[in-house]
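One structure coming up, written as structure tokens, with questions to follow.
Excluded from the complex is one protein chain; the other protein chains are retained at their positions.
Just so it is clear, A and B label the chains in written order, and each chain counts residues from 1 on its own.
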Amino acid sequence: MSILIKHISKSFKDIIALKDVSFEVNKGELFGLIGPDGAGKTTLFRILTTLLIADKGKATIANFDAIADYKKIRNSVGYMPGKFSLYPDLTVEENLEFFATIFGTTIEENYNLIEDIYIQIEPFKKRRAGKLSGGMKQKLALCCALIHKPKVLFLDEPTTGVDPVSRKEFWEMLKRLQKKDITILVSTPYMDEAALCDRIALIQYGEILEIDSPQNIVKHFPKKLYNVSANKMYELIESLKNYEHQYSVYPFGEFVHYTDQRDHFNPKELQQYLETNNLKNITIETTNPTIEDTFMELAK
Amino acid sequence: MKRFIGFVKKEFYHIFRDRRSLFILFGMPIAQIMLFGFAITNEINNVDIAVLDHSKDATTQEIINKISASKYFSIQQFIERETDIESVFKKGKVKAVLNFEKEFSKKLIKENTATIQIITDATDPNTANTISNFVNSILRNYQQELNKDIKITYQIVPQTRMIYNPELKSVFMFVPGVMTIILMLVSAMMTSISITREKEMGTMEILLVSPLKPFQVIIGKVVPYIFLSVINAIVIIVLSVFVLKMPVQGSLILLGLESVLFIINALSLGILISTISKTQQTAMMISLMGLMLPVIILSGFIFPISSMPLPLQVISNIIPAKWFIIILKGIMLKGVGISFIWKETLILVAMTLFFMGLSVKKYKIRLE
Partner (left out) sequence: MSTENVIEAKNLTKKFGDFTAVNKITFNVKQGEIFGFLGANGAGKTTAIKMLIGISSPTSGDANVAGFDIYKNAEYIKKNIGYMSQKFALYDDLTVKENITFYGGIYGLSRKRIKEKRCQLVEELGLQEVTNELVSSLPLGWKQKLAFSVTLLHDPKIIFLDEPTGGVDPITRRQFWEMIYKTANKGTTVFVTTHYMDEAEYCDRVSIMVNGKIEALNTPKELKEQYKVDSMNDVFLKLARG
């Protein structure tokens, strides 16, 4: 077991940040902590990286106790905090070199680990980190977190503020790192990134809603889900919300995701209802729930 | 050790890449010394005065000659009536009027006392005060000369403030103060800012999660600023000696060692500030308000401690700058050795140890 979290609770004054959180992450697993801002993700990361002490509960990282063995943990984990913590006035190379030295290693020693990431930013190695784009900063921060060959890697919202291309590249890098036997715990507010993890934990208001693989988690969705579309979006949403049998109505891109209270629901009835509300070009089709649908259902 | 050197190297990168701060760091001492040396000064030069001489006898003539011969005053005009006094002031031509009473010589010889009224323009109280001090001192000199001849004793009030500064050069009084302020600012403010900056940028989180030990981080932050502050101290002393022509009477080595002691004292204060502030802004505010103001007001740099109300006198004892200024004045102006300032030195050492102990204790190995 790489990370073991048992009944962790943490409050700041009267705000409850984490409420009885328990889960475990296996060795070599890519585990995602999925939840919106303020869900308690960062607090959990800080407890696991020994920066905070939980009010209740116990955590072990790489078999070290988060409180008693904090020095050993600090030697064996890599941490990338929410803001890319780099020195903006140091160049790319100097940043990497600095983090290598304070962990008592050199760039050369573990170069093979970061090679395929570093190679992408190497052309800019003389540039100050403050002048890099979001995507490049993110890659450099990852290199810095990896340079001492950590056993466990903690990435707190590594893709926030980064464009889709860099985001995609970043997840590809994580997949490759995983193959090098590094356990990765990553947090993100983006549900679409959840699908790329081995297992995910959905978290909201400090509580874990569900833990499973992305493929299985959508099976927890209890209803049949329909994609509804019509010519006017706003009227469609209003009409659906006023429909007496509706269970949930959520706009979802160009569609509205609809579930009905009844077990035997006939889409034709809904179609007729919508038509009486002066909507045209109505389509109603079943669709597969996404992780986001599941999250909303669980958080309801 | 390699980790530590790597850390110090990084600190130097920060310092040398921040051009603006570097400019302030080294520009400030020069500007301050020049400002205090030339612009803000208690000295007066060629102040225009008027004379109203009711006696016009030998003694008054002699005094007037003395005064006009000094480089401090130039006699603008002689007036004849009391009513003219107000009008010359109103015209703004003179800063002071000397009013000799009638039969000045006669009274001085017969009654051993004669009066000169020194009327100054108190809209500028500082200058007014200085002018009357200067006139008084010229008069005293004259009295002393007079006493030699006629063997009549006069009561002379000594002004201790001027004993070690016979030329009345106020700039010599300012140099120790300016040096103290600058060392305090550079050392305390810069270190506290540089530590809080890491907190703000989030890099402190990574440093904490690294195997670096707290004292390595603290010492690593301090070393570059000791180096910078020593350079600053040297710049200030060189400037005062060569530009302001200020003599350093005592031992340069002792001066250097005491400065290093004070720098370390200020640095430990800086670290202490950084442990209680979360942002660079707070660190700067605390440094400015919490350190600068007391240094300026309570250290005896501008306002003499002896003339403060008792509670403030007591408080001034906990200001490290007060003791450093005493030490500096001792070495620079009086030329004394360690045997005269060991008490002050010991106080500074004790304060330094206290601040250091407190900041290591307060330095957190975790986030709040």
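The definition used in the following text is that a contact is a pair of C-beta atoms (placed from the backbone, for glycine too) under 8 Å apart; a residue touches a chain by one contact, two chains touch by 3 or more.
A quick note: this is a predicted structure, and the numbers were derived from the prediction, not measured.
The chain not displayed here makes contact, within the full complex, with A.
Considering the whole complex, the residue from A:108, A:181 or A:254 that touches the absent chain is A:254. Within the complete assembly, A:133 is the residue of A:133, A:213 or A:242 that touches the hidden chain.
Mapped onto chain A, the footprint of the missing chain covers residues 35-39, 133-135, 160-166, 168, 189-192, 204, 232-235, 237, 250-254, 292, 295-296, 299-300.
Assume only the chains that are shown with their structure count from here on.
Chain A contributes residues 46, 49-53, 70-71, 74-75, 77, 79, 81-90, 94, 97-99, 101-104, 128, 144-145 to its touches with chain B in the complex. Residues 2-3, 5-7, 9-10, 13-14, 17-18, 201-203, 205-212, 365-367 of chain B touch chain A in their complex.
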